[in-house]
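One protein chain omitted, others in place.
Per-chain numbering from 1; labels A, B and C assigned in written order.
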Amino acid sequence: MYFTSDNAVGAAPEILDAIIAANAGALPSYGAEPMMAAVEATIAGIFETDCRVFLVSTGTAANALALASLSPPWGAVFCHRFAHIEVDECGAPEFFGGGLKLALLDGAEGKIDPSGLRDALRATGAGGVHQVQPAVLSLTNVTEAGALYSADELSVLAAMARDAGCAVHLDGTRFANALVAADASPADMSWRAGVDVLCLGATKNGALAAEAVIFFNPQRQADRIAEFEYRRKRGGHLISKSRMLSSQMAAYLKDDLWLSLARRANSAATRLADGLRAIDGVAIENSVDANMLFVHLPVAVHRALLAEGARYYLEPPSQTDDGDGHRVRVRLVASFSTTESEIDAFLAIASGA
Amino acid sequence: MYFTSDNAVGAAPEILDAIIAANAGALPSYGAEPMMAAVEATIAGIFETDCRVFLVSTGTAANALALASLSPPWGAVFCHRFAHIEVDECGAPEFFGGGLKLALLDGAEGKIDPSGLRDALRATGAGGVHQVQPAVLSLTNVTEAGALYSADELSVLAAMARDAGCAVHLDGTRFANALVAADASPADMSWRAGVDVLCLGATKNGALAAEAVIFFNPQRQADRIAEFEYRRKRGGHLISKSRMLSSQMAAYLKDDLWLSLARRANSAATRLADGLRAIDGVAIENSVDANMLFVHLPVAVHRALLAEGARYYLEPPSQTDDGDGHRVRVRLVASFSTTESEIDAFLAIASGA
Amino acid sequence: MYFTSDNAVGAAPEILDAIIAANAGALPSYGAEPMMAAVEATIAGIFETDCRVFLVSTGTAANALALASLSPPWGAVFCHRFAHIEVDECGAPEFFGGGLKLALLDGAEGKIDPSGLRDALRATGAGGVHQVQPAVLSLTNVTEAGALYSADELSVLAAMARDAGCAVHLDGTRFANALVAADASPADMSWRAGVDVLCLGATKNGALAAEAVIFFNPQRQADRIAEFEYRRKRGGHLISKSRMLSSQMAAYLKDDLWLSLARRANSAATRLADGLRAIDGVAIENSVDANMLFVHLPVAVHRALLAEGARYYLEPPSQTDDGDGHRVRVRLVASFSTTESEIDAFLAIASGA
Partner (left out) sequence: MYFTSDNAVGAAPEILDAIIAANAGALPSYGAEPMMAAVEATIAGIFETDCRVFLVSTGTAANALALASLSPPWGAVFCHRFAHIEVDECGAPEFFGGGLKLALLDGAEGKIDPSGLRDALRATGAGGVHQVQPAVLSLTNVTEAGALYSADELSVLAAMARDAGCAVHLDGTRFANALVAADASPADMSWRAGVDVLCLGATKNGALAAEAVIFFNPQRQADRIAEFEYRRKRGGHLISKSRMLSSQMAAYLKDDLWLSLARRANSAATRLADGLRAIDGVAIENSVDANMLFVHLPVAVHRALLAEGARYYLEPPSQTDDGDGHRVRVRLVASFSTTESEIDAFLAIASGA
């Protein structure tokens, strides 16, 4: 009953097998192995467009390197105040970006409110050289609050950003979960909606450690792409035995594995939500678009779950287990490996408490 | 009728004379001139405590260098969202600080609301290594919105910060204006209230280009002080003919010149405010604690003033001269050199329009 | 016949098996898995001293993060001009170190000449705040030119550095190869010789992607260690499914696997060297202390080897395959997986040409 995060389990078997299969023999290093070119071609096919792809081993590296390529040091990166780049990367974007600034926006369930973005784009940098300048809009789909942007919603925000001269970055740590939730195509949920660079996560959805940074429209982004390679190397993120990354990504995308894994995670979350809704005193805060739930649990339920070995994170303001004295606020994340029996056991404890 | 800023005029005559007087002869460079030691001793006397003092030529340099000495690159610097370090320094703190993060707080008239600070201190960095850590509280007195913190108000905020392990920085661009407004001692308005480092402005109050960075309690801050010297040099802010700076600062502080100049500026603002309050349709937004007014002017008044040569800045949301169609929001700043006749001329135009 | 680098092959079977074995089940992430604590304890045992250990996935990350923890931005890091940190990391030390400076030293076979170090330590920073200050001595063992420092040689250099107030960093990408070549203990070749931080490589000696940063004397280095964790996170080098790293390192060190693998690589290099010495017109430039050879090959031999599928790098000044018209200068690197038959095939071609 491990619901802390979708990174608490290891790799999906197909991906582990791919690492094993790729291990034999001598190969060019540093991304020059043939499998890397194949991954790039696969991604171009899936996204129905030309692109350049780089692999790294963490989402923080993917996001920070991408943003550094999209923004000058005096740029403002607009993002939701819940965004991973703001909350969970210990300032990696500022570090890789030479001291750039994150400009925080509001909106329900981690989705940026368009009118807030409009105001921010207008106000930022209006003082000329005295101020940082609008540079990037960074979106996250699925959001950190578990909600889904539709392709149309992404398009509206991206269009505003582009009108203001900004590039558009999409933190797609849970991009596969978003795709299956939206039942939309990868292209519609990324470049057709105005995204310049997608950080396509795999680690949280079945890989061991692999993320793809995808530059769409590579001709137009040639300078950024050239920069990216140097930034990745000097960031220590150019893996020598790079087959370790390309083999994972190849398996992840093969035969729609990524979508199957995400579908499992999302379904598990739905099952969990359905069960929790039936329990007296439990309230689910979000709409459970994908694989995350934000839930208010009666303290007694929470204690029973902990006692039986369930694991999940308390969310602010519940820094301690007594929250407001009656209920605690918790985050539950389902993954590709969450089983029905695990969920049912969890629900049994919760309803029994 | 130049009310754009207190940096629109040159130096006060006493300060210009000091630059001239210091020009003759050969002297050690880079701060080793005898006058620099004298300035440090003078400041120690005025502030009634031991301290280390460094001079630089801009307020942005003073603030950014100070913050870099107080915060690690993974630190959060808490400041009001109107703070100069956030709004007007093009990311200098992030640049000098190796990618640190400004954490923005709210509060009326540019003064940080204590309960907001309390919440922010508690929430920031709670996620451990994934998050930037509380490092500095940066206050501004007089605030960018023209308001005054009392010594007690400063103490309350500083105490919260220190309890959370933060250093306290005071942007004192208009520190002299604050002192005369509060009728308080330099010590009470700085280190006795909990300030570790004061950036004491002179440029906006009669100097040509001179700011002092004052480290109180130098024994305790020995490491920061040692760092500061290297940071200043590699920031290009160690002036070779450093008499240029020390002569200004010496004159600025001599015979309470700094207080006299600030008193003139504050009085001019009061006179201006009194006059404007009497004009129909004009509304003053702030309490005019010091030398700045935020004023809503009827468009007709605004146009008449512009036509007669008055100069000042429009403030958001008045990016154009028609604001909401009826009134524009403007900032008026009085300086040591603002004359009564200048004010009266301004008022005459305004009341005639 | 792949002699390009010891990173051209995949993982040793024991290490791959460990990754597979560690894949099952839910675990704490980000280095909190129990296996990470075990790795730290194992390393403490092997090195006969208390230490703190952090794992990352590349040698460039290990070195650059370590140096950033040991040097301020205004520090000089003394290293050989052939050092990996100077030649092969695209400025990673300067990037992570906030703009620190590498100060280059000379010496035969990549080993720093002590008298050169003495002079450099004396001269550097003598101009006070105008100059970067001595901060770190960075050594590499086995050197990039394939030579071995003895424990005594390390001690002499490290003592000079410490007398000048510098920390000592050891790039141990090929530390295991050095150990077996020197037949010395890990402790003697590191902290007993004066090393503060060892970057212990595994990737080039049988791991897939794993390097350990080892801080000796952790009480004395508590501040650096605390910093390191933030630097690693904001560098994007804190792997979520960290079992990926700890499982590799555990297997690497278990039952002296690391030494066995290095012994194989060194032996292979010896066999290769012995065979090449017998071939007319071939000259080996270095003393082949470990697993690297720098060899001058007649052009005809070089062409025959290429034609038969041998792979290795040309070294400056041989940017093209005709070098000085008669011989080319090449680097040959043996790895744990180099076989006797591979070597013998290579030698047969070379002697037949």
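The definition used in the following text is that a contact is a pair of C-beta atoms (placed from the backbone, for glycine too) under 8 Å apart; a residue touches a chain by one contact, two chains touch by 3 or more.
Owing to the predicted nature of the structure, the values given are computational and were not obtained by experimental measurement.
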Which residue of B:92, B:166 or B:225 touches the chain not shown here: B:92
Full-complex contact with the absent chain, from C:52, C:80 or C:101: C:101
Selected from B:47, B:78, B:149 or B:230 as touching the chain missing from the view: B:230
Identified contact with the non-displayed chain, of B:27, B:44, B:279 or B:314: B:27
Residue, one of C:14, C:88, C:113 or C:285, that touches the chain absent here: C:88
Chain not shown, touching residues in subunit A: 30, 72-74, 98-99, 129-130, 133, 227, 229-234, 238
Chain not shown, touching residues in subunit C: 73-74, 87-91, 94-95, 97-102, 104, 123, 126-127, 129-132, 316, 319
Subunit B, residues in touch with the chain not shown (by the definition above): 2, 4-5, 7-11, 16, 19-20, 22-29, 56-62, 64-65, 89-92, 95-96, 203-204, 208-209, 230, 233-241, 243-244, 311
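One rule holds in what follows: only the chains that are shown with their structure count from here on.
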Middle chain, criterion being Cα centroid separation: A
For subunit B paired with subunit C, centre-to-centre distance based on mean C-alpha positions, whole Å: 51
Euclidean distance of C-alpha centroids - subunit A vs subunit C, Å: 34
Centroid distance [mean C-alpha coordinates] between subunit B and subunit A, Å: 41
For subunit B, residues contacting two or more additional chains: 73-74, 98-99, 129-130
